[in-house]
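Here the structure comes first, spelled out in structure tokens, and everything after it is commentary.
Only one protein chain is missing; all other protein chains are in place.
Chains: A, B and C, in written order; residue numbering restarts at 1 for each.
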């Protein structure tokens, strides 16, 4: 099974720059051992089941909870049975079809 | 604390009409006792904490898991400390400002 | 054709309360004549084509542009050919299946 998650979470009560807060979440994810990839708009990670994926979202909120009064988050899930390790495969499948390497 | 959640989940391996599958999820949510509101694009519900909100997302997937090979879901969270029962208040706050009742 | 849009847009450089800014957008949408519905997490509206839908998103940003340095927005589209006026029908289809009136 593959649960691919596109995830963004940030406080909305801290003014224009959210990166000090977002960094806490990325640090926690990077230490979790779960494969992930930063994008300019969030983080993509992959787990073997929904429970682990949702647990990571909850832990992300716990990083912000102590000093943030209002937090916004968007999460997208692509959940597939009978496949594994889709994180890189999905990009390769597209790149093969368009005949171009994304650099 | 208020966790407002805008939520959509549907199989992508079942052709054009997803409503028989979506109905299972709505039925489960309606029986959970958690306040919710259907919209034309998903469901909005409100819980007192992130754990309960994420648990409902997991239970939603369990409704589809037995016979769906691929499921897509989008979830947005608006998480606020020191407030309660925001589901209706947020709409009223906007309606008061624009001087119009949304019907 | 039916283009159903779930839409949220708010400044992230104005502190915790975004409703004065969001109100400008809702006022503009309500005056546009396009059918819409407020939800606790955004606005759902329906147009006959993608161009009109995207134009409304652009006009929404123009309401915030003069005094907001940073704006975040999420938009979801459900685009269907050969159908019309899905805004209410989608909710009724679900409610009929679960045998319950959402109030």
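In this text, contacts are C-beta pairs under 8 Å (C-beta built on N, C-alpha and C of every residue); 3 or more make two chains touch, one makes a residue touch a chain.
Predicted model only: the values in this text are computed from it and were never measured.
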| item | value |
| --- | --- |
| Chain not shown: contacting residue from B:18, B:38 or B:53 | B:18 |
| Hidden partner chain, residues of chain B it touches | 10, 12-13, 15-16, 18, 69-70, 72, 74 |
| Residues from chain A at the interface with the omitted partner, ascending | 4-6, 8, 19-20, 22-23, 26-27, 30, 37-42, 44, 46, 74, 76, 78, 86-88, 90-91, 93-95, 97-98, 100, 102 |
| Chain not shown, touching residues in chain C | 9, 50-51, 54-55, 57-58, 61, 65, 69-82 |
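By our rule, only the chains that are shown with their structure count from here on.
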| item | value |
| --- | --- |
| C-alpha-based rotation, chain A on chain B, 0 to 180 degrees, nearest 5 | 180 |
| Distance between chain centroids, defined by C-alpha means - chain A, chain C (Å) | 25 |
| Chain centre separation in whole Å, for chain B relative to chain A (CA means) | 20 |
| Cα-centroid distance, chain B relative to chain C, in whole angstrom | 16 |
| Touching two or more other chains - residues of chain C | 74 |
